[in-house]
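With one protein chain withheld, the remaining protein chains of the complex are depicted in position.
On to chain A.
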Amino acid sequence: MTSTVPRPSSSPRGTDVRPAISLRDAALSFGGRTLWEGLDLDILPGEFFAVLGPNGSGKTSFLKVLLGLQPLDAGTATIDGGPVTRGSRALGYIPQQKSFPPETPLRARDLVGLGVDGHRWGLRLRDRGYRGHVDRLLRDVGADSYADAPVGLLSGGEQQRLRAAQALATDPAVLLCDEPLLSLDLNHQQAVSSLINRQCHERNSAVVFVTHEINPVIDYVDRVLYLADGKFRVGSPAEVMTSEVLSELYGSPVEVLHSNGRIVVVGLPDATTHHHESA
C-alpha cells in the first residue's frame, strides 16, 4: 500500500451507532494512477466530514463512489448499512454551483419540486401533498420570497439555496456536497453552509463536504479526510491540518498557520490548485 501515513482510529465516537457511511479497504485509481487505497472509514450520523486536497487527488471521485456513479477498484462501500445504489433516497447531493440559462422554463418552486419527484415517470396527476412539501422546503432554506421567480433570473447564491432545498427533499441520512460554496459571495457561503450544518447537527444527517477551502465551514467540521498524492490522512481538523501532516502528505515542506480561528496553508507545491489562504 502506498499510504505511508499512519492512520488514526477510523471512528471518532463510540461504535454502538450504525455508521451512515462505511468504507472497507477501499481503493480507486484513475487512468492507471492510484488516487487512494486501503481506505477504512466510518462516518456516523450527525457527523460533518470534510474532504480536502488538491485538484486531481480524488475528492470528487470519492463522492462519485458514494453516489453509485463510480465503482471501487477494491474494497467495499456501504451507505446506511446497505450497498451503494444510484439514486438512493438515503442520499442528498448538492453539486457545484452552475448557472441555469435565463430561459429555463422553471420557477424556484419547480426546481425544488424536481428534488421531490423529478425522478418519477409519468405526469404529476394528483398533488398528494407535493405543494405543501415544496413550500416547506423553500421556507427551510429561506427561499420563500422568490419561490415563484424564474430560476434563470436568480443569483448564483439563490440558485444554490434551491439546490440545498432539492437535496433535503428526502430528509436524507447522508448529504453529499461537492464544492457547494464555490463562486458564492461570503453572505451566501455562510447561509448555505449553515443550512448544511443544521441538517447535519440538528437532523442527524451525515455530511460529506468536498471542498478546496476549509475556512467557511471550519466551525462545523468534525473530521477531515485530506487526500494528496495517492496518500491520505483522517482525523479532526486539529490533528490533520498541521505542518507535519501536510508536509508528509505532499512530500515537501508545507506550513500551516492558525490565525483568528482560520487556517492558512503556505507553500503548497501547486499553489494554483489550492487556496486555503484566500477568503
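Keep this in mind: a contact is a pair of C-beta atoms (placed from the backbone, for glycine too) under 8 Å apart; a residue touches a chain by one contact, two chains touch by 3 or more; residues count from 1.
Convention: contacts and distances are computed from a predicted model.
Chemist: Out of "Xanthine dehydrogenase family protein molybdopterin-binding subunit", "ABC transporter permease", "Porin" or "Phosphonopyruvate decarboxylase", which one is the UniProt protein name for the chain not included here?
Modeler: "ABC transporter permease"
Chemist: Using the touch definition up top, pick the residue from A:21, A:111 or A:268 that touches the left-out chain.
Modeler: Touching the chain that is not displayed is residue A:111.
Chemist: Who touches the missing chain here, A:51, A:77, A:184 or A:210?
Modeler: In the complete complex, the chain left out is touched by residue A:184.
Chemist: Kindly note down the residues of chain A that lie in touch with the hidden chain.
Modeler: 55, 67, 69, 85-88, 91, 93, 95, 98, 100, 102-107, 110-111, 114-115, 117-124, 148-153, 155-157, 163, 166, 181-187, 189, 212-213, 272-273, 275, 278-279
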